[in-house]
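Shown here: the complex without one of its protein chains, the others still in place.
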Amino acid sequence: MSKSSARLLVSVLSVSLLSGCWDQVQIEERGFVVGVGIDLPSSKEMERQAEKEAPDKPKGKRRYLVTHQFVVPGGLVSNSQGGGGSQSSTGDPFQNLTSEGDSLFEISRELAVRTSRSPFYQHLKVVIVSEEVAKSPNTFADVLDYFLRDPDLRRTSKVMISKGKAKPVLEVKPKTEKLPSLYINSVAENTDRTARMIPEVRLGEVHEDMINEFSFVLPRIVAANNEVKVAGAAVFQGQGNKMIGFLGEEETEGLNFLLGNVQGGLLKTKVKDNLVIFNIQGTKRTIKADVRDKKRMRFQFFIECEGVIAESFERLDFMESRIMDNLQKTIAAEIERLSHDAIRKVQKKMKTDVLELGTYVKQTHPDLWKQLKEDWDHGRNLFASSEIEVKAVVYIRNGGSVNRTEIR
Amino acid sequence: MNTLPYADQKIGQKEMVFIVANVVIGVGILTFPRTLAAKTGSIDGWISILISGLVASVIGWLLGKLASRFPANSFFEYASLIVSRPVAQVITFLVGIYFLLFVSFEARALGNIAKQYLFTTTPVEVITLAFLLIVQYAVAGTRIALLRLNMLFFPIVLLISAVVQLYSIQMLELDNVRPLFTTGLGALLQGSKEVNLSFSGYEVVLFYTLLMTRAEDAPKAVVKGLLIPIFLYLTIYIFVIGVFSAEVVKNLTYPTIELAKDVEVPGGFIERVESLFFTIWIMTIFNSCTVFFDLAIFNLGSIFPNVRKFTWLLIISPLVYMISLWPQNLVQFFSLGDQLVYFGIFITYLVPILLLLIAKWRGVRGDE
């Protein structure tokens, strides 16, 4: 039973003496990276310098400008308390470090010469890739390779595409939150209040789409005046994983309806020149397909949407079923309009299947999909030549707490 | 000293079930979804799991039959009864070597994964050494206590697996699961061959039936013990595919850990579940390791009866450690594992089944 106790003691001692403490890094010495922004360098200066220093060094095709957002924990503590053991600091609770190089890992390691704290990625919340990087051929997947490969990084970090440079996005100073990245992170979760934002896309999901060669959309983020706006979407072509272009806010709304992503938001409609605003509380989408003719496949989207009236500038009697029926139809027509706008853009202009029709075909007609796979939204682009219809039904569950505000 | 009758050195059917389940669940559970998805390419891999589970159960049942034929004999003893003593010596020696290699393999697997997910600078050598020392401490104790450890740790392991699966339900995407039934039979069989490697370990029944109060329960116990991993593998495979899709799973080194990595526990109590999952998983690896280590000593010891158990421990421990440090990288390591399993299939499945046939034919039975 305790025969080996002595031996155990000896070995534990030897292990403890041997081991030292390799992986011990005190929590305050870690550089918590909460956000990463990836840009292309604006000048060739660094590249030239690197060329000069080591001309024979293996070089990547592309150089990146990566901004790491580090948390400065001292800045997070409110100073009014006085104690807390930390030196009172009045500085920012974060620090952005930008570095250039042709490998993301290299850049991450290069930060060691510039900061006392080694980057620690386990709390990484957002990865922001600039439009420029996303649009360059074969770059997007290369960029994400590092984030997926390193076991330290998690597949749950959110990926967004910035309109313009990524760096300014990480430099906004929001009033409500202390860290820009956490602020962006929580803004991106507001999908239950607006339909203009596509649901958060996590690193792992991007990986799935890239491997499956499906086209996909990522949320668009725009920085302006010390705040960010997460609205609109970036469309990626599955073949080559290259960004094709942005969808505007309205188009994104349409896309969300088509994808069944809408959990909340609003729809405006006009009744007798006055606005009536409908508060969306949930949608359901079903697809029907007719795939007999490969060249002209027909897809039908059925969108069911329910909600309540949020605001009405026209004094309507919401107790009357005829009025409600009419209203439901006009709102449905609005959904269809939005959807058609989105379809026009992605199908006709971008010719990229972000409507997940490919996935649908794969699931329902796996054999057919095997034939189509190579010609779906590239090659012969059967997607672009298919017919897509949208049919929307709206259920107004009630007219709100009051029927009318005034009698006109 | 046995003060009380129940504190004796015997195990019941329940213990056997848990031991088998625990020993089978090892390194395989982390990697099998990758190999299986690579072969079948879809959710249909679950059929492969069932097929290989069935095959394992049949073999396990046969092994149980063989062992329960000789309720009071050790493997070496009944092997010598069936096929003369020198042949039995060779077989038992090989079996001992197999288990020895298996311990090294599992210890190294643990070192590799710990290195990848928990440490960055701590050398694998030290991680493995610390683990092996604990294993040795367990093996140095009584055999019955070692087997009882299985009963203690296994529920914890099941619990954490259940937690991971429970919280990944919200991430299941039906899109990833469909279409069903698209994989051909050939691919399914190929897949089941891959999964079979992850089912190895139930051969312990050959050696521990000796300790059972009712040896005739051994075949039943193996099958019941195998049902647990079969069920666990099924759910894990479905979840992994459902969350990641088959294409992605093919490209994940340890899909099951990645599943835990994706999980977010509501309430933000713990930020990352995978470290927790992994640390708990150490317990099951530990269990398999102690059992295999014990069997290595048991078998080698039964050939040389006058060497004491403790001496064997001293001889084998450094050997296991050195072998575990042999592979240079993951690829080598996995191929070592595969070769080891093939060796195991030969020495612990084919040979014993052959023994069973000979025993039946010659009518050899163990004395009660």
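Before moving on, here are some points about what is shown:
Lettered A and B in written order, each chain numbered from 1.
Definition applied: a residue touches a chain if its C-beta (ideal position, glycine included) is under 8 Å from a C-beta of that chain, and two chains touch if they have at least 3 such contacts.
Methods note: contacts and distances are computed from a predicted model.
Per its UniProt entry, the chain excluded from the display bears the name "Spore germination protein", taken from "Spore germination protein", "ABC transporter ATP-binding protein", "Universal stress protein" or "MaoC-like domain-containing protein". Per the touch definition above, the residue from B:Leu50, B:Ile97 or B:Met151 contacting the chain not shown is B:Met151.
Of the listed positions B:Ile127, B:Val204, B:Leu252 or B:Val320, the one in contact with the omitted chain in the full complex is B:Ile127. Considering B:Gly141, B:Pro179 or B:Gly366, the position touching the chain not shown turns out to be B:Gly141 (whole complex). Residue-level contact of chain A with the missing chain is found at 1-7, 15-16, 19, 21, 23-28, 30, 32, 34, 71, 73-74, 76-77, 83-87, 120, 122-123, 125, 152, 182.
Take chain B: the residues that touch the chain left off the picture are 1-7, 14-15, 114, 118-119, 122, 127, 130-131, 134, 137-138, 141-142, 145-146, 148-149, 151-153, 268-272, 275-276, 279-280, 282-283, 286, 310.
As a working rule, only the chains that are shown with their structure count from here on.
Here chain A touches chain B in the complex through residues 1, 3-4, 7-8, 11-12, 15, 18-19, 22-23, 122-123, 151, 154-156, 204, 207-208, 211-212, 356, 359, 362-364, 366-367, going by the rule given at the top.
Of all residues in chain B, only 116-123, 126, 129-130, 133, 136-137, 140-142, 145, 175-176, 178-179, 182, 244-245, 247-248, 251, 258, 261-262, 264, 271-272, 310, 313 touch chain A in the complex they form.
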